[in-house]
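These notes are about the structure you will find just below.
A single protein chain has been omitted; all remaining protein chains appear in their positions.
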Amino acid sequence: MTEDSLLSDEFIRQLTAVSEVDIVVGLPTLNDSDTVQRVVTAILVGLAKYCPRERSVLINPDGGSKDGSAEAVQAASMPDFRAVLVPNPLRTMHVVSTRYPGVQGESEALTMLFAAADLLGAKACVLISPDLESVTPEWIDALVRPVLKNGFDFVAPVYQRRRFDGMLVKNLLHPLIQTLYGHQVEEPVGREMAFSGKLAAYFLGDESRRENFPGLGAHVWMTTAAMAAGYRLCQSFLGPRVTASRRSGLDLNTTIQEVAGTLFRCMEIHQSYWISRDGCEEVPTFGFQPVLDLDAARIDRKRMFQMFGRGVNELGSVLEKIVSPETLRAITEISKQEEKHFLFPDDLWVKTVFEFAASYHHSVINRDHLLQALTPLYRGRVCSFILENARAGNEDVDRKLESLRQQYQQQKPYLIERWNRQA
Amino acid sequence: MRELVITSLRGALTSVSDLLARALPRLLAGAIIVLAGWVIARIVEAILRRLLVLARFNRLFERKGLSRALSSAALPSAAEMIARIIFWLLWVSFILVGVNALGIVALQQEVSDFVSLLPQFIVALLIIFFGFLIANFLSRAALLAAVNANSPSPRLVGSFVRFMVLLLFVSMGLERIRLGRGVVLVAFAVSFGAIMLGLAIAFGLGGRHVARRILERRFAADNGERREEKDDEGSHL
Partner (left out) sequence: MSVIGALANHAAGPSDSSADPLWYKDAIIYETHVRAFHDSNGDGIGDFRGLLQKLDYVQDLGVTAIWLLPFYPSPLKDDGYDISDYTAINPAYGTLEDFKEFLAEAHRRNLRLITELVINHTSDQHPWFQEARSSRDSPRRDWYVWSDTDRRYRGVGIIFKDSELSNWAWDPISKSYYWHRFFSHQPDLNYDNPAVLEEVWKVMQFWSDLGVDGFRVDAVPYLVEREGTSCENLAETHEVVKSLRRRLNEKYPQSFLLAEANQSPADVRPYFGSGDEFHMAFHFPLMPRMFMAVKLEDRKPIVDILQQTPDIPESCQWGIFLRNHDELTLSMVSDEERDYMYDVYALDAGARLYLGIRRRLAPLMENDRRRLELMNGMLMSLPGSPIVYYGDEIGMGDNIYLGDRNGVRTPMQWSGGRNAGFSTVDPERLFLPVLSNAVYGYQAVNVDAQRRSENSLLAWMKRLIRVRRSSRVFSRGRLFFLQPRNHRVFAYIRELEKERVLVVNNLSRSAQVVELDLRPFEGNIPIEMFGENPFPRIGQLPYLLTLAPYSFYWFRLRRL
């Protein structure tokens, strides 16, 4: 796609009418008509309540919904402000819907948002998912304020988590990104986020945007690209994240493909940045986090263990191409343990992840296959993590995660060595 | 009698020595051609490899995404491949020239037959070679899909897919060089089914979310409620 055809003529016409704005809120939809109205209302109320003086526009790129999502967005664009104790907004609130051409993932929708933000000279862009059930107007404030008032370029969310939720983030994405990129962002695949207009323009101009990362991969790319380019990061507490959609039901394989795959790819793109980098920066966190112990997520540990065992047993021929013989031996060994005493130790897990990343880099086998081979091992790690922390309090879990992060940090030289080794 | 024997022996000896005297130079020449051919082919190969590396030939392929395909099929880099292919082509043609130089009529017939068959042979080899690649790829895809779908005996599925795909390609290759024509038809029927099965398994298991997405998009409009089966794995993100 050429640069000048990013935006359709009709979309441009709508944007010209909106013209200069301070805030762009992006709400990409695809068959979300049952939830999106509430989300739109929350956004508009949030804008009216917390940004009454800022000029804002809600842009809704629709991926060709057949259930009238875009119409639902338009229909929800006149909420009853008085009913939620918010004075009528001072300004006209624009809600622009447009079709984006792609069918796969959000990449095209994001590109449109970057371009629109650039065109309108927006100071802040916010990204909100259309399938949220727990969104409140306060989210807008939490995401926008750090950009507009405190001069941050990228605001990652912090969600209130159930224990054992977000295992992929905690065991892989978060510590790996922190080790490589040196920023302690709790949710590197935050689906709600905000970024400055400056950063939107950078994303738009960045060569790697054209790779069209699949699904949530685009979010990983945004997070890491912002870090690698040295933008100011912070995070903001939003509360629990509850959604109504198929996204959460997306199977593990796809999730790993999209997220871990993109992270490995981003490691290639940003290798000149992370290989030489050392140390870690605190990322300021805004918002009040209530002390609230949510029920632990329900996870079928037995099934995960069984799938791990079978995976290791069956995939020997594939794994031997990816990981080192010692690692494979160690993994095979632990897969023979009894479930009750099963332990996938931190150092082995980190080593495995690093070897996968390096093998991905060297394309030792088809990259999709490589990521698929990671899935059973990850299952084993999750199972072990749950076993280890079954009786642990929140603080204990935090301590465990901290030591995992240190493990990542310690083995970084090993990663670099494998990474640079010729195939 | 004795003389006759001697004469015939001598005659035989003479003819053998004659034969030898006539054949030896040819044999020598043939051997020299083959040897020299090997050396020349090696030199050409080395020069070519160096040139290709200097010309950053691999980069070109990287951009086209081909080198990833090669390495995922466990093959060397593109430059290396081309260098090796050229080596083998050169050397084989030197061998043929050498055999021809022997001047044995029957062999000459065979060689000319072989030369006329050579293009077909190369094509057949290529087909079988790609068959290996595809079979490897599909069997691995099936294996991984089966593992991740927690289905029983994934390795069996993988091997089955590999066997069936190989069968198809080998029979296609043999068909090329007009061997075992009868077998080919049957083998083709069998292998076609196998491929379809392999693809169905690979797509059905490995690509089930794609399939679901397609179906969903297709039917979302008329299907008001959208029930999601959530696996008992919590949310990983």
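We call the chains A and B, going by the order they appear; numbering starts again at 1 in every chain.
Operating definition for what follows: a contact is a pair of C-beta atoms (placed from the backbone, for glycine too) under 8 Å apart; a residue touches a chain by one contact, two chains touch by 3 or more.
It should be emphasised that the depicted structure is a prediction, and the values quoted were computed from it without experimental measurement.
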Chain not shown, its touching partners among those shown: A
Selected residue (touches chain absent from view) among A:His94, A:Arg162, A:Lys198 or A:His362: A:His94
Touch criterion as defined above, residue of A:Gln14, A:Thr29, A:Thr98 or A:Gln411 at the omitted chain: A:Gln14
Residues of chain A in contact with the chain not shown: 13-14, 16-20, 52-53, 55, 87-92, 94
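One rule holds in what follows: only the chains that are shown with their structure count from here on.
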Separation of mean Cα positions, chain B and chain A [Å, integer]: 43
Interface residues, chain A side, partner chain B - complex: 31, 65-67, 103, 162, 164-169, 189, 216, 245-246, 248-256, 259, 297-300, 303-304, 306-307, 310-311, 314-315, 318, 321, 362-367, 369, 372-373, 375-376, 382, 423
Residue numbers on chain B that touch chain A, as the complex places them: 67-69, 71-72, 74, 137, 140-141, 143-148, 150, 154-155, 206, 208-209, 216-217, 220-221, 226, 228-237
